[in-house]
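Dropping the structure in here first, questions after.
With one protein chain removed, the remaining protein chains of the complex are shown where they sit.
To keep things simple, chains are lettered A, B and C as they appear, and every chain counts its residues starting from 1.
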Amino acid sequence: MSSVARSVEESPSESHERGGPVRHRVEELDSVVVRFAGDSGDGMQLAGTQFTNASAIFGNDISTLPDFPAEIRAPAGTLAGVSGFQINFSSQDIYTPGDLVNTLVVMNPAALKTNLKDLEKGGLLIVNSDAFTFNDLRKADYATNPLEDGSLSAYRVIKVPINTLNREALKDIRLSPREVDRCKNFFALGLVYWLYERPLEPTLRWIREKFAKNPAILEANTRALKAGYNFGETTELFPVQYRVPKAHIKPGTYRKITGNEATALGLVTASILCNKTLIYCSYPITPASDILHALAEMRRYGVRTFQAEDEIAAVGAAIGASFGGALGVTGSSGPGLCLKSEAIGLAVMVELPLVVIDVQRGGPSTGLPTKTEQADLLQALFGRNGESPVAVVAPCSPADCFDMIIEAVRIALRFMTPVILLSDGYLGNGAEPWLIPDVNALPRIEISHPTKPNHDGQFMPYLRDERLVRQWALPGTPGLEHRIGGLEKEDVTGNVSYDPINHEKMVRIRAQKVANIANEIPPLSVNGPEEGDLLVIGWGGTFGSITTAVNRARRKGLKVASAHLRYLNPMPKNTGEVLRRYKRVLVPELNCGQLLLLLRGRYLVDAVGLNKIQGKPFLVSEIESEIYRLIGS
Amino acid sequence: MSSVARSVEESPSESHERGGPVRHRVEELDSVVVRFAGDSGDGMQLAGTQFTNASAIFGNDISTLPDFPAEIRAPAGTLAGVSGFQINFSSQDIYTPGDLVNTLVVMNPAALKTNLKDLEKGGLLIVNSDAFTFNDLRKADYATNPLEDGSLSAYRVIKVPINTLNREALKDIRLSPREVDRCKNFFALGLVYWLYERPLEPTLRWIREKFAKNPAILEANTRALKAGYNFGETTELFPVQYRVPKAHIKPGTYRKITGNEATALGLVTASILCNKTLIYCSYPITPASDILHALAEMRRYGVRTFQAEDEIAAVGAAIGASFGGALGVTGSSGPGLCLKSEAIGLAVMVELPLVVIDVQRGGPSTGLPTKTEQADLLQALFGRNGESPVAVVAPCSPADCFDMIIEAVRIALRFMTPVILLSDGYLGNGAEPWLIPDVNALPRIEISHPTKPNHDGQFMPYLRDERLVRQWALPGTPGLEHRIGGLEKEDVTGNVSYDPINHEKMVRIRAQKVANIANEIPPLSVNGPEEGDLLVIGWGGTFGSITTAVNRARRKGLKVASAHLRYLNPMPKNTGEVLRRYKRVLVPELNCGQLLLLLRGRYLVDAVGLNKIQGKPFLVSEIESEIYRLIGS
Amino acid sequence: MSTVATTPLPTLTPKDLSSDQDVRWCPGCGDYSILAQMKKALAGLGIPREKFVFISGIGCSSRFPYYMNTYGFHTIHGRAPTFATGLKIARPDLSVWVITGDGDGLSIGGNHLIHAIRRNVDIKIILFNNEIYGLTKGQYSPTSRIGTRTKSSPQGSVENPLRPLSIAIGAEATFVARTLDVDVNHLTDTLRRAAFHKGAAFVEIYQNCKIFNDGVFEYATDKSVKADNTLYLEHGKPLIFGKDRNKGIRLKGLDPEVVTLGNGVAADDLLIHDEKAEEPSLAYLLSRMVYPRFPECFGVFRAVERPTYEALINKQVEDVIRAKGPGKLEELFASDDIWVVS
Partner (left out) sequence: MSTVATTPLPTLTPKDLSSDQDVRWCPGCGDYSILAQMKKALAGLGIPREKFVFISGIGCSSRFPYYMNTYGFHTIHGRAPTFATGLKIARPDLSVWVITGDGDGLSIGGNHLIHAIRRNVDIKIILFNNEIYGLTKGQYSPTSRIGTRTKSSPQGSVENPLRPLSIAIGAEATFVARTLDVDVNHLTDTLRRAAFHKGAAFVEIYQNCKIFNDGVFEYATDKSVKADNTLYLEHGKPLIFGKDRNKGIRLKGLDPEVVTLGNGVAADDLLIHDEKAEEPSLAYLLSRMVYPRFPECFGVFRAVERPTYEALINKQVEDVIRAKGPGKLEELFASDDIWVVS
C-alpha cells in the first residue's frame, strides 16, 4: 500500500477456537485505494457508492472514479461488460482516486482480466472463486484458469466462494435464486467493510429506506452485508485488518457529489442567486446527459428543461430564453459543441448572456464517448467563424463544478457574454465530498434590466457602461423596442452597419469586454514556493494529480510549485508574471498540448507539455516522474 | 498619381479651331488606379470588367477589386445601393488593386459620398453632373451640392453631363428612354478609355458578341462607347492624356481570373489530373456561391454539383462521395465551416480524402457577409472536438487559388486527410491576369486503390504505408469489405477499440501523418535579404500588399524581407529557422492576430501583429508605415 | 433603437409598428406587401406593441424584424424556430412571430420547423415562399419546381419540390394556412387568424421575388386567370371556385376531382371544407392540390385546439409545486446521504 503502516495492534474481537471471530492484526494506514469490479449486472457501482458513503460518514477524505462499459448491456461475463468503481479514502487531504489499487475485488474472470494491471504488486486481490468456471473463463478469453496457473503469484490472492456463501446466508428467504444472487455485491461489500473497519450502519439504513416496500429484499441485502462482514471476522483468510483514521476536514455538513450533480445544483443555485428562471436546453449526449436528468427532476425549483431536437436547437432555445430574460443554459459534449458553434457566434454578436457546458470526452469525432479527455479547449476558444471571443472557465474537481458553474453564470450575466464551462467525463462522473454551503452566505448575482430610454428619450441597445457591457432590455418593456441580430451593428445604436471603421471598433470592443472579465476574477495563486525551479500548471480535472504530485516532489525537497487555471479566457491578469517566476514550466494535459500553445503564444515562455491521451486521468506517478525527469531528484 | 510622370509630348491628333480634336499633352505613368462608382443599376461592374480586359489585352499588369452593396437591390440612388469597381493597371508587376484612387468616376451623389475618401488629393474626379439634382442629393443625404459648395476643391473635378450627352448620341435609335440611359456606363467608359489611351476594339467585340441578337442595343452601346471616347478627344476638359506602357510580363496566353473562378477551374483540373469524378457539394453562401455556380456550368467536364439542404449535408455528401472513390469537395464561408466541423472530425477519424473550401468573410456570426476577413484560421485549425488535425492551405492571390486548390486535392488524396483551403472574399471576387497553364505539363496526381487483401489474406483498412497513410479501398471491390466509423479504431485492423494505449497511439499517428505533409511541400522562401532587421510574414490575400510594401521599404534602403505562408498546417519545415534569421517579425493580418498566436506559440519568436478588421484588404501604405515605425526610416 | 411613445397608445396604428430603418428590399418585391399587411393585422389585435417579438433566420424575408417597431431578433440561417421556442418557454406572455423563407425554413431549417410544429409551441411561423433563394442571388430552393433554371441549376433543377403545407401537416400541425402577398385583405385576415390561434400556427405566403423568380405565381395572381386557378377555403362551405363560381371539388374515393356545377352536379355533392376535422386527412389532401391539375387552395386548411408545449411544461412545474411545495435549496443539497464533520 502506498502509505506506511504506522501501528500494529490486536483486533478487539474476542478469540475463539473455531467458527467465532479470530484474532487479527490491525494496521493503520494514511490512505487506501479499493476497487470493486464485476459484470455490469453485478451491482459494482452500488457497492462502490455505499463504500464511499460509509467512508465519508466515518470521516475520511474520499475521491472516487466509476468506470462504466461503453455498451448499454454487453453480454454478461464478457470483457466489454465489466464495470468498476474505485475509491480512495484517507486520513489526509486527497485529490485523486489514486493511481494503484491496494485492494481489488473481482466478481468474475472478465473483471480480473481488465483490472489486474492497476493492482499494486503485493496488493490484496479478493476473488469470487465461484465465478471461475470453464464457461466464465472462456467468456473472458482466458486460456487457463488464473487462479490455478500461478499467474497471480505477485498478489495476495484471497479466494472467496461468494456465490456459495451468499446463497447459504440467504437460503431461508423467499426469493428466486436470481434475486438471491443479486445480493452478492452486499456480501462482498460486507467483507471489505470488515477489512477496513467501516461502519455498517449507514448502509443498513440505506437498505432499510430503499427497500422499505420489499421486506424480503430488505432482509436479504441486510443479511448478505452482515454475512460478508462476519465472514471476514470469522475466517483466517485475512491476517490483517486495516484502519484509516478520520481526516482533518473542515467542519460542516458534507455529502458526496459528482461533477455533473454539482453542475446541476450549481445551476439551480445560480438561478436563485440571480433570481431568474433557469431554462436548461440540451440534447442528450454522454457524458453530459446526467445534468439534464438531474435538472429534469428539479421542477420544484422552477427549473424548465427543454430536450431539444439537436444541439443547434438546444443552444438556439437557450439564447432565445436569455433574450426573454431567463437564465438560458445549454449543455453537451464535444461533438455537440461543434454544432453549437455558429449560434455561440451569434450570442457573441448580440451580446446576450449564455452559459454553454461542455463535458468533454475522448475525441476526435465520436471517439471514446465514455472516456475523459481535455481536448476541446482550443475549440472552445476558437471554434467559430470570425473574431468571436467568449469567456471560458473550467472546474478543477467534481465539487468545484458547483462553484465554477456559478462563476460562469455570474460572468455571463454581468458581462452579457457567452461563457463556456469545460468539464469532462472524469469530473462529471467522478465524486468527492462536498461541503454543503450555507445558501444565505452565497453572494447574490445582481442584475438589472432597463425600464426607461437611456439616451435622449430613445433606447440605444448598444450603449455601454464603463466595463463595456450593454444593457439587457427585455421584450415586454414598453418603449424599449429594439432589434438585434447577427449582422455587424453600429456602435451605440445597434443598427446594422457595414461601415469599416465601425466594424473594427466593434470587434475590438467585444474583445476588450471579454478581456475586462479579468478585472473581476481572482489572481492565479500557487501551491508551493512563490518562485523556484519548476511550475506545474494545469487546468480542469488534472488538478488532483498535479497537486498531489507536486506536493510529493516538494516533500522530497524539490523547488516545485503548482498552479491551476480555472479561468482560461481571460486568464488571471498575473498569469504571465507567475509563469516567469519559475525556471521551467510544465503543462500536463489530457490532450496534445492545447493550454501549452496558449501559454507559449501569449506569454512567450518556453513551457513544455506532458500529454496523455488515453481517455483516462493522469496518475500521480506519471506527473511525479516527469517532475523528476525535468529537474532531477 | 502615385507614380512619376516621365515624358510629355503632344497628342498626335490634329489641332482644330473648335469642334474637332484638340491638342492634349500625354504623360507616361508607371501605374494608375481607376475606380468606377455608381448605383447598382448603373452597370459599374460591367464598366470595370471591360476596362480591365482592355488593359490586360493592351499588355498592362492588372489587379482589380469589385465592391458590391450588401443588399440585392437597395433603392436606387441611396448610399446602400452604391456599387464600385477598382482597377490598378501598370507597366510594372503589381500585386494589389491599389491604395488610393487616381481617377474616380462617379455616376451619382451617393457614389461620390461613399468613394471620395479613397481618391488621392489632387486626383481626377469625373462626375456625371446630370445626376446631381435636388432629389439625387437628398437620397445621398447631402445637405448642399458638393459640386457647388467648394467641398471638392482638393480634387481636379471634371463635370460631364453624361446623361445628356449619352441621350444626344443615341437619340435616333429606337429604344426606350430607360434603355438609352442604361448605356451611359459605356459613355463613361469610352471617356476613360480615351483618357488612358485604351484600345476600343476588345470592348466593341464584346458588345458585338453579347448583343448579337439585339441590334438596337448593340448599336446603342457601340455608339455610347465611341461618343464617350470622342468626347474626351474633342473637348478641352482634359488637358492631359495618360499613357501606361505595357508591362514586362512572362510570355504566354493570359486571361483575367477571379479567385472563385480559379478555384472552380483548379478543381476541375485536379479532378482530371487525378482521374476522379469531381463531386462538389455545397450550400449557397456569400462569398462562396460563385464556385458552385461556376462548377454547375461544367457538367461537360463530368462535374457533379450537389446543392445540399445545408452545410452539414454538403460535407456529409462530400465525405460519402470520397468513400465511394470520387473527389469529394465542399465549399462554404465561415458560418458554414462552423456547421461542418463535426463531420470534418469524422473525416479525420476515418481518414478519407476531403477538400473543404472556406471563402472567409467578415465575422463573427453573420457579420459583414460581403466583406473580406481572415479570421477563420484558428477555426480551421482547431474548430473541432478532440485532437483533430487537418491540413490547411491558403492561396495568396486570385490566380493562386488555381494552384492551391490543386495542392489541396493532392494533399487530401495522397494523405487520406481533410484539407481546408482558406480563401477569402477579397481573393474570391478580386481578379488578376492568369497565365493559362499548359494542361499537359501539369503533374498528374497518382492514386491507387487496393484490389487485394493486404495482410495474410485479410484486408486491414488501417494498415499504413511508411508515410502513415492508409489505403483507399473502394466499395464494390470484392474481398475488401470493411467498416469505418467515428469511434476510435484499433491500429491496423480498424476495429472499434476502447483501449487506452491504442487511443494514444492513434491520436499520435493521426497527428504525425498530418505533420508528414511537411515532407512534400516547398520550404518557405523569402522575398528580400536572407536575414535582416525585419521579416514581414503573412498568409492569404495580404500577399500583394505585404510584398509591395516590403519592396518599397527595401528600395528605401531598409533590411526588410517578406515571406508568405501558403501552407498553414503543417507549416514548411524551415519556418522557425526563417523567422529566427530576422531581428524582428511583423505579422499583418485581417484579424486580431491568429497566425501571430501560432508563430509565437510554435516557434517562440516575439513577433508582433498588424491587425486590420474593417472588411477590407490592407493598403500598401498601412503596412509600409508599420515597417517604418518598427525599424525606423 | 426606437422612439419612445410618450403616452401609451390606446390602440395601435400600422404606423406605430414601423421602425425607423429604411426598408431595403428590391423595388417590386412581394415582401413590402407582407410588411404592410402585418402591421395592419397586428394593429387591430389589442396587444401592446412591446409584447410582439419577431424572430427571423437569414434571407431577404428574414430582414423583416428590422422594419417592425417591436422587439426583434434576426438570428442565424434556419434556426429561428429554436430561438422562438426558448423565448416562448421563458415568456409565455409574449406574442412571438417567426419570419422565415423557403430556404431558411425548409432547406437548412426544416427540422426545427417540424419540431416546433409538433410540439405545438405557441408561435406564429410565417414562411415567405418565393421558390428561390433571394438573398444569395437566386439559387433554386426546396420549393422550386422541377426544371427551374438558376445559377446553381443551369440545366434545370431535378429535385422534387416540397409542399410546405404537406410537411407541416405531416408534422402534426394544429394550424396551417396559405395566402398570397398581393391579396392584401386575405393576407391580413390570415395573419389575424394565425395570431388568434393558441399553438403553433404555420402560414405559407406565396411571395413574388421580382429579381430572381418573377411571376412564378402569376397563375394565382394574374387577374385574367386567377379565379380559375385558385380556391378560397371557407369553413363549412363547399369547395367552389372559378370566375363564374361554377366549378367545384368533389371527392372520388380519396382523390379530389374538378367538376362543373349544373348538369346533375350540385353544391351538395362537393367536398365541404372542415378546418376543425380531428384527423388532418382533408387538410393533407387539399395541400396536394397543385396547379395546373387543380386550383390551389388559400385560407385556413386546419385549425384545431391542443394544449401548447409551454403550457404543459409550466403545468408540470405548477403541479409539482402545488403537490410538494416550492423547493428549498437546503433540501436539495441534502438530497443524498449527508454527514457532519465537526
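List of remarks:
In this section, a contact is a pair of C-beta atoms (placed from the backbone, for glycine too) under 8 Å apart; a residue touches a chain by one contact, two chains touch by 3 or more.
Predicted, not measured: the structure shown is a model, and the values here were computed from it.
Contact with the chain not shown here comes from a single listed residue; of B:A140, B:A313 or B:C338, that residue is B:A313. Of the candidate positions C:I34, C:L127 or C:A171, contact with the hidden chain is made by C:A171.
Across B:G84, B:G123, B:G328 or B:P588, the single residue that touches the chain missing here is B:G328.
Among the residues A:N163, A:Q307 or A:N574, only A:Q307 touches the chain that is left out of the figure.
Touch with the hidden chain on the side of chain B covers residues 53, 56-57, 59, 202, 206, 249-257, 261, 265, 268-269, 272, 277, 279, 281, 298-304, 306, 308-310, 312-326, 328, 342-343, 346, 350, 436-437, 439, 453, 457-461, 475-487, 493-496.
The chain not displayed touches chain A at residues 71-76, 78, 80, 283-286, 289, 292-293, 296-297, 299, 305, 307, 309-311, 335, 365-366. Across the interface with the omitted chain, chain C contributes residues 107-111, 114-115, 118-120, 142, 155-156, 158-163, 166-172, 251, 253-255, 277-282, 284-285, 288, 306-307, 309, 312-313, 316, 319-320.
Rule of thumb we're sticking to: only the chains that are shown with their structure count from here on.
Among the other chains, A has the CA centre that is most remote from the centre of chain C. As a whole-number value, the distance joining the C-alpha centres of chain A and chain C reads 45 Å.
Computed from the mean C-alpha positions, the centre of chain A lies at a distance of 48 Å from the centre of chain B.
Shared contact sites, meaning residues of chain A that touch two or more other chains, fall at 342, 346, 350, 485-487.
Of all residues in chain C, those that touch two or more other chains are 58, 74, 76.
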